[in-house]
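The complex appears here without one of its protein chains, the remainder shown in place.
When the chains are written out, they are named A and B in that same order, and each has its own residue count from 1.
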Amino acid sequence: MKIKQIMKILEAEAIGAQHDNRDIKTGCGSDLMSDVLVFTRPGSVLLTGLTSRQVIYTASTAGVEAICFVRGKTPPKETVELAKEKKIALMTTNFPMFESCGRLYNKGLIGCSEPAGVSEK
Amino acid sequence: MKGKTWLFGTSESVGKTKGKTQRLPRSQKTKEVQKTHQLSYELKIKEAMSKKVLTLKPNRTMMDVRKVLKDHRFTGIPIVESGRLVGIVSIEDLINCLRAGSMETRVKDIMTTKVVTLFSDEPLIHAINKFGSYGFGRFPVLDRDSKKLIGIITKQDIIRCLLSTLQSLYHARESKKGNRYQAARLFADLPSDWTTMILKYHVKGGDFGKAGEKSDQLKGNLLKLGYSDEQIRRLIISALEAEMNLVIFTSGGDMIAQIEPGKITVKVIDNGPGIPDIELAMQPGYSTAPDFVRELGFGAGMGLPNIKNCTDEMKLESRLGKGTNLEFSVYA
Partner (left out) sequence: MKLKELVKSLNLKVLVGMDLLDRDVTGGYASDMLSDVLANSDKGYVWVTMQIHPNVPAVASTKDLSGIIIVNGRKPEAQTLTKAEEKKVPILLSQRSTYQVVGRLYELGIR
């Protein structure tokens, strides 16, 4: 799914640089960084309410390509700048986490299910 | 409480398979074969052919043919008139004439006029296919517009051309890497009984603004050293978790990355407060993080379990009141 499609589904507004044509393969919703690190796969979009710089470091390490802030949250300047440096697309939606995940799932974006570094149990 | 050392072996983590000696994975081999195959479509015959062609005029005799074939060990020779290819004489034709004793025969009387040729602007793959279909050792190459004979191509020419192209591509890619050193080359160039590189980072306790920076720096450095994203991903995940632990729970500590051929180890050392119950700390979900930390997205209690799952080796030692020593490594 392209980023611009995601933005349409979530009625989201872009923050900073545009990366409309990137292809996103999976979706992940979380407010806990350890969760993001382990359960997110490269090429995914992260839905979160957290706006700190750590979110960007975590996302970058996990290989996340885009972050959508839910509940209308907008990140501070430092976060936006770091995201630009790491080439992570940012956007914000007014929908809460539940609605956002629901909508994307409904439109066919699958979730990341396999944790990194752990064999399937 | 007495300090305890906990050793987590490779048998519990999937890292075991990743710890095997690096043999070229099948996908890499396929990539190389595919690249060569791709090149045979991209390269043109004119890039591989020999432009110096030995030819004979149609009024020459088989005696001249014998001399040329013998001197140059060819198996055939194109016959050319005014630059135009009019036929070809093969070693078989020569043998027949020798046996019949008719060495005075003019070339034009014995030559094959229907010659299998290639155009210089055709892709190499056409030559490869033709070599496969016919038993010939070489094909004359014509210019598509003038139909003049401008070269000749053998199987050797094809192989030579592919090899030299692959080589120049390799060199181009290497020089593009610019200031990217190759860790492997570094170790190979400095022979010793043990060569290692150490990168040390200090993490300030409680500095949530900067948390994550040091593991990010480590990642950048490892990439500069030529490691791939995939190779170091699990290590950086663990370094990030360790860095966060230092920020959340301690007054500060050091992350020391030790890089050696085949393995990268990170030692995380702090001076307090120490972990009261390591077994509990290793339980997924257990956390002693203060509530405000949860609001920042941390404190899920997954830090240490994540490190254990992501690394090939892990060692954890801690003494209440003294500090904690965490050590983990990945094979790379």
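General observations
We take it that a contact is a pair of C-beta atoms (placed from the backbone, for glycine too) under 8 Å apart; a residue touches a chain by one contact, two chains touch by 3 or more.
On a predicted model such as this, the values are computed, not experimentally measured, just so you know.
From the set A:16, A:43, A:63 or A:96, the residue in touch with the chain omitted from the display is A:96, counting the whole complex. As for the chain not pictured, it touches chain A at residues 27-32, 35, 39, 47, 49, 71, 96-99, 101-106, 111-113. Where chain B meets the omitted chain, the residues involved are 284-287, 294-295, 300-301.
Simple rule for what comes next: only the chains that are shown with their structure count from here on.
By the touch rule above, chain B contacts chain A in their complex via residues 13-15, 208-209, 211-213, 215-216, 219, 229, 233-234, 236-237, 240-241, 244, 296-298, 300-303, 306, 309-311. Of all residues in chain A, only 31-35, 37-38, 48, 50, 52-58, 60-63, 78, 115-119 touch chain B in the complex they form.
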